[in-house]
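Structure first, then comments.
All protein chains but one are shown in place.
Chain nomenclature is as follows: A and B, assigned in order of appearance, with residue numbering initiated at 1 for each chain independently.
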Amino acid sequence: MILAIHNLCTAFPGPNGLILAANQVNLQLRSGVTLGLLGESGSGKSITCRSIVGLVPKPGEILNGEIEFEGRSLRRLDSQGWRKVRGSKIGMIFQDPMSALNPTHKIGNQIAEVLTTKLGIPRRKAVTEAIALLTKVGIASPSRHFHSYPHELSGGMRQRVLIACAIAAKPRLLIADEPTTALDVTVQAQILRLLIDLKVEIDMAMILISHDFGVVAQYCDEVAVMYAGCVVEYGSVVDIFENPLHPYTKALLRSIPKLTGHEDRGLLPIKGQPPDLGQLPTGCPFAPRCDRAGSACSNVDMSLSGANDAHLSACPF
Amino acid sequence: MAENRVLMNIEGLSKRYSLRRSLLDALCRVPATQLVAVDNVSLSIERGTVLGIVGESGSGKTTLARCLIRLIEPDTGVISFSNKRIDIATAYELRQIRKDIQMVFQDPYTSLNPRMTIGDALTEAGKVHDTIGLSPENEYVSELLKLVGLAPSFASRRPRQLSGGQRQRAAIARALAVRPTMLIADEAVSALDVSIQGQILNLLRDLREELKLTIIFIAHQLSVISHVADEVAVMYLGQIVEHGATKDIFSNPKHPYTRALMAAHPHPDPRNRIIPEMKGEIPSPLALPRGCRFVNRCPHAAAVCSESAPDLQTFSNGHRVACHF
Partner (left out) sequence: MKYLLSHNSRSVGDRLIRRASADRRWSRFSLYLGLTIVGFISLAAILAPWIAPYGEREIDLLSTFQPPSFKHILGTDDMGRDVFSRVLYGVRLDLQVVLVITYAPLLIGMFLGAIAGYFGGWIDTVINRAIDTVMAIPFLVLVIVVVAIIGPGLEGVFIGVMGVGWALYARLARADMLVIREEQYILAAKGLGYSTWRILFKHAVPNLLRSSLVFSVADIVLNMVLLAGVSYLGLGVQPPTAELGVIIADGQPFLLYAWWITTLPGLVFVFLGIGFSLIGDGLADMLGEEFKLTV
């Protein structure tokens, strides 16, 4: 087990009390596995990942829970300890490739900087290594592009550079937060394929955050579906897509527009509005939008259970 | 007869932007670099149908939509709308035409004025174009809100008190306030959660039936288009590369770009994994390749492709494709 999260609660102060952005999150991740964190806006998938690496934006804070990475707790690290983990043991890629690179530095130097600071490689060797990394992430004529500035590259190429930065120190875990949301669908396919290939090559674990059921289905091994801060279903990708247990997962699967939409026009969206984290009902947060909701739903405690340990759901009905 | 069925006809519409030259370049008579946003687009839209326009970022689909009601001035081309010429309309005529063609924008967070209540926004539109008639203001507003599935109490709310889906409904209500015959929806569901997208798509479908609207629906997701459009036009670098009935496009795509778009679409099916067919990214519109614009990404490119640009050829069922093969 490379990563284990127990009972993670991350909260923000809201106008009428605490807003639990991550509520009792339990997750486990083995090496070599890609875990898809699937959810809509406000589901807590990004906050969960930011909690893992200790980068919860102010004024939010982790209230409770334990995060174990390679058997050691990450909760009590000081800034010195974090520096040894972030970037070297855990790599991160964020959504917006336009703003994640420093516009005033050459991209090659930004990669080389990771190598010199994280691995202590001498500058000259870091340059050759950075060029090798650029080749690895699929940038054509890497020694020329070493000297490019971020604004000279397209969105897809910038995301490739960010991937190079993230994997430069050969991390054990890569967290990719909606890495292709800002990119076109044809580029998205290339970038995600690259990520999966690199994951196998470096033998790391990966968490892929996405709001797109298709992306998760295509590229992940295991899936955790999140809604209103809670993990509502967890299982292998085949289980989730072929035998969904939780009503939210089922409803979401029905609501996806498909390429065959012209054959039967009807879409089955989920009724109601996305949850307002400041005003959640007691019990199951999905109850107001659920077709099968009953009075017992207000007593549900959102803990995961299931017939077998590999496929769990928070809905007891 | 056939003439009457066509609501909007576009012929040879183009829009180029000249980049600013440096003073030195201007003195040396270096020609200004031109960015081709929309290049010689011809389309016609029949009354009561939904035309889907699909393309990646930089394909010119948004520029095309804005040119249609001259929010952006097109360079050349003829746009006629039920026997009126939009491209040569005077400012006064244009305001009248814009009443008939309404837009719904991508971002429901910024398309409504944050300082106005929903009710005020609807009444203003009704008053400016006098579609409010003799009915009392609150009745007019609640009728519009009902049309888009919002309770009358929303009239007194401000945009920030609404969720994304509700804002998009309000934006559609404002567009409908002036009783348009045509709606241009520019990425109207792209910023919404998947579970909400369907609500808005279904709403547009119902409105189209109820109000006999003609809709141009622009999106970058093929899957969304397939649910709403009767006809689809696929754009790449400012040009239409394929155009036809939705059924034909999706079951029998002829252009390699359309095929590649479909191949890259992530299906929610873990047992059927995709293999990306297409290399590279959409080239900069400043440095277009010679010949066919798709040549350097096309898996079937041959010598002829980089020599001459293919024309749109029309097949018997009205399916148009711009490919040599």
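Keep in mind that, in the parts below, a residue touches a chain if its C-beta (ideal position, glycine included) is under 8 Å from a C-beta of that chain, and two chains touch if they have at least 3 such contacts.
All figures in this text were calculated on a predicted structure; none of them were measured in a lab.
If you put the hidden chain back, the residue from A:Ser31, A:Thr260 or A:Thr282 that touches it is A:Thr282. Note that of B:Lys15, B:Lys61 or B:Arg174, the residue touching the chain absent from this view is B:Arg174. Within the set B:Met8, B:Ile53, B:Cys67 or B:Leu112, the residue that contacts the chain not displayed is B:Leu112.
Hidden from this view is one chain, which touches subunit A at 7, 9, 11-13, 17-18, 20, 23-24, 59-61, 63-64, 280-283, 285, 301-302. Subunit B residues in contact with the hidden partner, per the touch definition given at the top, are 69, 71, 94-96, 98-99, 101-103, 105-107, 110-116, 124-125, 128-129, 160, 171, 174-175, 178.
Keep in mind that, in the parts below, only the chains that are shown with their structure count from here on.
Within the complex, the subunit B residues that touch subunit A are 56-57, 163-166, 193-199, 201-202, 205, 220-229, 246-247, 250, 260-271, 273-274, 276, 278-279, 281-282, 284.
Partner subunit B is touched in their complex by these residues of subunit A: 40-41, 154-157, 184-190, 193, 211-215, 217-218, 220, 237-238, 241-242, 251-253, 255-262, 265-271, 273-274, 276.
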